[in-house]
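First the structure, which I've put down as structure tokens, then a few questions once you've had a look.
For this view, one protein chain was removed and the others were kept in their places.
Let's turn to subunit A:
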């Protein structure tokens, strides 16, 4: 396989992204998801395989490589899982033979899982479809050639979903933000930015943005919102609790949403959300579906967080202090599911307790461990 020039080219592609991920040259869940998708498209278009298992294995090995390069960017793994799910679906529709009637496959186990059988008439249009033959010894490439167009379509679907994710999330913005409300947000999340701006078309509301030290993403956010004509206040992080009594809703972005309904979000989120809980202020999280990760952060482990450059907290110019203290700059907080009221995704609004269902629907069980 390695001697194959195309496989070698693929290898270079994958390694390229892997090292950029490792060096944190690509950061952010959407950016990494997009990059992953580009690599997968490249890999699939060049890959040589004669049955579906080989193809799945190729994609999984790429996925493993990328996930190992940067395990904290969960959307990389999610994108790979999503692509695998779509590919399997396409493969099943492409190879559906006329012979199999639905009764043959129907069993109690399936009934428990899916409920009442749907009486879908068996499609009889297979004459027009070129038959896909797996493991054809004479034409080892014929399977790949037959399947590739639909595979490309499948990847394109995931691509389109990523491209339109902000629009789809902000579609319902006006249902969540009402006139004269005071909204608190923090950090720089493009999802939230789009969401708030979309709401501003219909509603007249006030945004309070915490500046979110040490990245100060909040400043960027406040500037952007103010430029869009939203009345915006920029406040220090320490005043979040004091202001909470006046806030109607907290709207946050997420880095990754976990299977139990909890999430990783910019550090400071836990502070804001806990303050919101004290005042019973609703907490709403805007996030694309690609952030939903089949992972449980059960023990709230310290190492589950990602640590950034500590010089933002204590610069090297503070020479006398630097060797006396340990400085850490965690990127993310883990927010427990009980503290979140709703997730707004491009696939509709969900309570934290039903996130695991979305995972079951969007990924195949066998891909949970890549």
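Just so it is clear, a contact is a pair of C-beta atoms (placed from the backbone, for glycine too) under 8 Å apart; a residue touches a chain by one contact, two chains touch by 3 or more; residues count from 1.
The rule is simple: contacts and distances are computed from a predicted model.
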| item | value |
| --- | --- |
| Hidden chain of the complex, named as in its UniProt record, picked from "RING-type domain-containing protein", "SKP1-like protein", "Elongator complex protein 6" or "Translation initiation factor eIF2B subunit alpha" | "Translation initiation factor eIF2B subunit alpha" |
| Omitted-chain contact residue, chosen from A:61, A:107 or A:238 | A:107 |
| Option from A:54, A:172, A:206 or A:260 whose C-beta touches the chain left out | A:260 |
| Interface residues of subunit A (partner: the chain not displayed) | 101-103, 106-109, 111-117, 119, 260, 296, 298-299, 357, 360 |
